[in-house]
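Here it is, the structure, as structure tokens.
For this view, one protein chain was removed and the others were kept in their places.
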Amino acid sequence: MFDAIFGPDAMRAAVDDRAWLQAMLDAEAALARAQARAGVIPAEAAEAVAAVCHADRYDVEQLARAARSSGNPVPALVAAAGVAWFHHGATSQDVVDTAAMLVARDALALIVADLDGVAAACGRLAEEYRDTPMVGRTLMQQAEPTTFGLKAAGWLVAVLDAREWLRALRLPVQLGGAAGTLASMDGLGPLVLREFARELDLEEPTLPWHANRTPVATLASALAVSAGACGKIALDVELMAQTEVGELLSGSGESSSMPHKRNPVEAIRARACARRVQAAAASLVAGMSEHEHERAAGAWHAEWAPLGEALACSGGAAAATREMIERLEVRPERMRENLHGMDTTAHVAAAGQLVDRALERWRRCR
Amino acid sequence: MFDAIFGPDAMRAAVDDRAWLQAMLDAEAALARAQARAGVIPAEAAEAVAAVCHADRYDVEQLARAARSSGNPVPALVAAAGVAWFHHGATSQDVVDTAAMLVARDALALIVADLDGVAAACGRLAEEYRDTPMVGRTLMQQAEPTTFGLKAAGWLVAVLDAREWLRALRLPVQLGGAAGTLASMDGLGPLVLREFARELDLEEPTLPWHANRTPVATLASALAVSAGACGKIALDVELMAQTEVGELLSGSGESSSMPHKRNPVEAIRARACARRVQAAAASLVAGMSEHEHERAAGAWHAEWAPLGEALACSGGAAAATREMIERLEVRPERMRENLHGMDTTAHVAAAGQLVDRALERWRRCR
Amino acid sequence: MFDAIFGPDAMRAAVDDRAWLQAMLDAEAALARAQARAGVIPAEAAEAVAAVCHADRYDVEQLARAARSSGNPVPALVAAAGVAWFHHGATSQDVVDTAAMLVARDALALIVADLDGVAAACGRLAEEYRDTPMVGRTLMQQAEPTTFGLKAAGWLVAVLDAREWLRALRLPVQLGGAAGTLASMDGLGPLVLREFARELDLEEPTLPWHANRTPVATLASALAVSAGACGKIALDVELMAQTEVGELLSGSGESSSMPHKRNPVEAIRARACARRVQAAAASLVAGMSEHEHERAAGAWHAEWAPLGEALACSGGAAAATREMIERLEVRPERMRENLHGMDTTAHVAAAGQLVDRALERWRRCR
Partner (left out) sequence: MFDAIFGPDAMRAAVDDRAWLQAMLDAEAALARAQARAGVIPAEAAEAVAAVCHADRYDVEQLARAARSSGNPVPALVAAAGVAWFHHGATSQDVVDTAAMLVARDALALIVADLDGVAAACGRLAEEYRDTPMVGRTLMQQAEPTTFGLKAAGWLVAVLDAREWLRALRLPVQLGGAAGTLASMDGLGPLVLREFARELDLEEPTLPWHANRTPVATLASALAVSAGACGKIALDVELMAQTEVGELLSGSGESSSMPHKRNPVEAIRARACARRVQAAAASLVAGMSEHEHERAAGAWHAEWAPLGEALACSGGAAAATREMIERLEVRPERMRENLHGMDTTAHVAAAGQLVDRALERWRRCR
């Protein structure tokens, strides 16, 4: 009930059990195709494998239960598939890790699209309010004048930074077999690895990364930074929308006890999502150093939930921030009032120079 | 799919959407009864309210969607209930926080039951292997002799500590109304508060704790410690069950690529759960200082998911640890071999004295 | 340079290298006395040991360097002491863990004293402003009236909760010897353990807790909750002291660029300290499940810095909060203005009932 509040439907669908199952099946099908192309398995086998790689054929709940005794759902999936050459030469983690990267890629596309929306809306605000003076606040006290355009430009730059990082992320396939040597690939391991990556349009890693979790930790870090950028924007909106400040109006939120009140619900959702991403990311990053030997006993299994959480809530943060910024009501007259007659000339001029730098960067990366 | 691997079914049901919904409805019904008893609302009103307080009457998914615009599901629930005096004088957070404590109580009962099982199993191991020498290992190297009984006694004491804390937790009702003054209770606030707590058999707090989150942070801390105790046991089992050590056999785990292998799946599940609890608890504890004014804009909303996670995965850790310890195969002959002829007399005698201290404590608290 | 900003001098001295060194020496002296009393070592030996247990005799920096090759400073300390029976039958962790509890006890006394000051100041505010109306704010928007007395009463209760927990903490001695069996105590382990605890006025644990870190995790949790309570108060002060809100004035803070500005420096220090405690505590709690076998290879060593940090910054948070509250300027007229004529009668009356509950509790625990 609660998660529906935070996440847009598309994101929830991108990281739900069915999405994971289909991603695992996509990995199995791609592996079979790659092996067929490399000559490790017959071409017909790959077709037969691909034919059973549709999530509809499987009962997620049943797989999950059967999985309890093996610690992951792949053995049950292999049994349920019931086709020769399915999962040939692979280990469970090959499939789950590759599926995680596929799930991540789909989720990232949604996140980046919403960050694009946030950036566009911030860019428009920066342009429109380039010369609109407001009081700058430091250490939670009024300080010197700034402009609302520069405030929005600061949000814009943070979002552009986050977006660039997310887009630059390299998501690798995972393939190593039981102990990470690719020994079951008839000496054709590197070739299968390359074809597997090409098949799924994921990166080809130098080595299997079963127990070297840089890809997961880096992804988690980038998600945390993107959610953090959204959380900062939402914090500013909440602060500026305070009744006594009144420089922004935001939010559709109704109150169960005070119908007249307008709660900044999108900002609230964004901030709550940001906190959740940060917790999940911290867990994923800290897990890096706990992966024993060739494949870990616990640290790997502890990644699945926080990875889903980090993706979903980064998406929730981006979507909420986009809604928030796109619908923001800006009140320049209140900004003016809160300046209480401070002279703003020099500050507006200086801020404008900075706004232009941000807008120029935004234009370059559109 | 993945969460079913970690949690027993009863625990999953205890913290799922339906459980939260019913807990919210239980809170609403109890509030109405308390208000009727205090004379704030008519007695018949309380009956009418109670009559609609069954989760079956509501569509969880629909509530969740309607909730997006208000940031929590209570306004939609109030609308769907459609009964006079439902939610009278309360604020959304009164209901969600009280529901959280009800959900926590049910989940804690499951956790404590499993910890009882762990303690009993550890106690039996401590008794049975009181004088069974094995090598103690420090800094990941063999050190001096100890006994397996003392190892198990150490686990026992950690579990007893955790269990005592969980049982001593005080879970308070939440009731304050819109701004935490109980102003809508016709001057009968303290009386309603007392009756409300009595009705639900929860603690009566000194004050509403909408923005003073000690109860949540304390609960989270206790869950983290209980999961940490389980995680430590699981780590020891994994280490002692290593092929080269061979002093314990544990686990039903099958491998998708190596059918002969016996993976310590219960230990793996326990360790993965422990990590997840720790991440969730850290987030809940850190959230304490971010609750603004009378009720927070984000920090509260960020609690729901980690609270469910902390409860479910503490339960998952306890259940997995229980399965693990109850089915543990102990191999004293291998313990003997790994001692390579060290003289163990003094160590066994000394360890026995300590084992007896632990067993005595265990007997006292049964 | 930076840490001096956060911590009062007494607290810095309580957790600095010299305090740790003296605490280790106190542990060694107490151990020798306990062993002499139990008959494990000669009485004169205990005197000789005690005679070298003064921090002035040792060069901290030299111990630290010598310690690099052993991973902790105790072997170098034993060598430097150069007295027979010094450290007899003990392991490094016995001394460092016991020292940690001694350091913690001294630091806790400082923290509790400052929390007493915070409670007293909050109690006075709650009394003085029991009937002073102000607007309650929820979800960062003005909501219904409340009173400043109730706000202060909420702070008071949170601090009382934290203080009670800190005072109830049980800090145990550590004693187990090389593998935790007390085998080097001539069969008198439990007796030595009891005398050791009595000597230092610390708790006698059921068993050595070298690798069962409940005491550390519980201490960390209590510190995080106490700092969290301070952080919440500081957040409220910052928000109420905003230029546009103006209901409180707080802080001595000068600005390097705006001499006219009054920054809420004590609140800032309290909030920064709270964050640091939370990070340290999360690390300590999560470490629980990583202590291998009888004594850990890394997880133990990772505790020292965050434990010092958690103590020092909890103290920093409490001290800053005390300064902040004791010097707070309350502006009831501005509170009145921000109500914009809302009728406050019912809210003030209801809030007063709640304030009285908090004050009653405060009086009981003084």
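Structure notes:
By written order: A, B and C. Residues from 1 in each chain.
Throughout what follows, contacts are C-beta pairs under 8 Å (C-beta built on N, C-alpha and C of every residue); 3 or more make two chains touch, one makes a residue touch a chain.
For clarity, every value in this text was computed on a predicted model and none was experimentally measured.
Shown as candidates are B:35, B:263 or B:353; the residue that touches the absent chain is B:263. Note that of A:81, A:265 or A:286, the residue touching the chain absent from this view is A:286. From the set A:50, A:76, A:173 or A:229, the residue in touch with the chain omitted from the display is A:229, counting the whole complex. Screening A:5, A:104 or A:153 against the full complex identifies A:153 as the residue touching the chain left out. Looking at C:74, C:248, C:288 or C:311, the residue that reaches the missing chain in the full complex is C:74. Although one chain is not displayed, its contacts with chain C can still be listed: residues 1-6, 17, 20-21, 60-61, 63-65, 67-75, 78, 87, 89-92, 177-178, 184, 234, 238, 252-258, 263-265, 267-273, 275-276, 278-280, 282-283, 287, 297-299, 301-302, 304-306, 308-309.
Along chain A, the points of touch with the absent chain fall at residues 71, 91, 136-140, 143-147, 150-151, 153-155, 157-158, 161-162, 165, 177-183, 185, 187, 189-190, 206-214, 217-218, 221-222, 224-225, 227-232, 234-236, 239, 271, 274-275, 278-279, 281-282, 285-286, 288-297, 346-347, 349-351, 353-354, 357-358, 361. Contact between chain B and the unshown chain involves residues 135, 137-144, 238-239, 241-245, 253, 255, 258, 261-264, 268, 286, 290, 338.
Quick note on the criterion: only the chains that are shown with their structure count from here on.
Chain C has its Cα centroid 26 Å from the Cα centroid of chain B. Centre-to-centre spacing of chain A and chain C amounts to 37 Å, using the average Cα coordinate of each chain. Contact with two or more other chains is made by residues 238, 253, 255, 258, 263-264, 268 of chain A.
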